[in-house]
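Showing just some of the chains, left in place.
All chains are identified by letter, namely A and B, in their written order; residue positions are counted from 1 within each chain.
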Amino acid sequence: MGVVYAIDLIGTFAFAISGALVAKREDFDIFGVIIIAFVTAVGGGMLRDILINAYPINWIGDLNYIWVILMAVVVMYLFKSKIASLSKTMFLFDTVGISVFTILGLQKGLSFHLPPIVALIMGMVSAVFGGVLRDVLTREVPLIFKKEIYASACLLGGVVYLILQKLKIDSNLQFIISAAVTFTVRFVAVKYRLQLPKIDKDIFGN
Amino acid sequence: MGVVYAIDLIGTFAFAISGALVAKREDFDIFGVIIIAFVTAVGGGMLRDILINAYPINWIGDLNYIWVILMAVVVMYLFKSKIASLSKTMFLFDTVGISVFTILGLQKGLSFHLPPIVALIMGMVSAVFGGVLRDVLTREVPLIFKKEIYASACLLGGVVYLILQKLKIDSNLQFIISAAVTFTVRFVAVKYRLQLPKIDKDIFGN
């Protein structure tokens, strides 16, 4: 499915740009920038593949990831000042990226005959852990741990995919609808600054 | 051996609670809390399995770990205020947990025909690295690196196991005695606030 592959590479590109920007802001040199861009872009899928024993792992099995990441680093250096003003475009790319990464990771998990809940986790790992590794290497507290709509959006899209699959609807539709769910949830959440409640007094009152 | 499996799950539960408490204290949201609970509880065994190529890795091969961890997170939220007053019970669970994790990890290493010293390291990795990963993700300096009785207790229990195995005593006894050694050493060390000397002037005098 060529469209999905294209979106996968676009998502990779967006993740790499976001990693490169963080590294640049932290005053890393060119190698640091490349490593952080790399880890952000393919770290989630890499961890997924190691966890489920899927060798060769993502970026070793398909060199296009490397080229896309290197391109993203060049683009970041060339258009650094302009990228700030493109933050909405970047956010769109990034959100498309996690939507697709989630479903692709989930599908890979299922294709390895993992139980649905494990496949679901693999979808989330694919979409989320690149950012976690980026934050660990740049000594940030992983953002994902404090603003959970991101992970919730992946979870929801993944659950929808599993349901649609049970319903045996067309497989392209399965993909499109569930990715759209993740996309929409995150998009709306960011636009209206939604956050899940910190489960605390809000819910249990203790 | 049903008893060992039960203790394994109890240890997992205790580790998950401890991870969830740390994450809550750091003001992580629900997803952050689940991830930290998860990593603390199964991170050591997961790393061990990746290092020795034991697929499917621990929590993928047995879904009960996932359910136990999710239960622990719910319990943490429900009884947060009470858990503080249960710290002695939690400490007991946790100490039983590391005692069992050490021997189970060591046994798994041996069952993969690894040399005894590597199996011993695998026992310690199983018991210790969940906490290390928790600390890395929450940006703490890993506690284990500063208060070594924890690791020493695991090491001692592991060494005792290897000796008992050479002596060919009953395999249940091997397990019980060596786990009891780890348990006792840690229990006594914490009760009397023992710490290994920082090897420094204390020992080498330079």
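Here are some notes:
The rule we apply is simple: a residue touches a chain if its C-beta (ideal position, glycine included) is under 8 Å from a C-beta of that chain, and two chains touch if they have at least 3 such contacts.
Source: prediction; values computed, not measured.
This homomeric assembly is drawn with 2 chains in place; in total, the structure file defines 3 copies of the chain.
Definition applied: only the chains that are shown with their structure count from here on.
When the CA atoms of chain A are superposed on chain B, the rotation angle comes to 120 degrees, reported as a multiple of 5.
Per-chain CA centroids place chain A at a distance of 31 Å from chain B.
If you check the complex, the residues on chain B that touch chain A are 23, 26-33, 35-36, 46, 50, 55-57, 60, 63, 66, 77-78, 80-81, 136-139.
Interface residues of chain A, counted against chain B in their complex, comprise 50-53, 114-115, 117-118, 132, 136, 139, 141-142, 144-148, 151-152, 195-196, 198-199, 203-204, 206.
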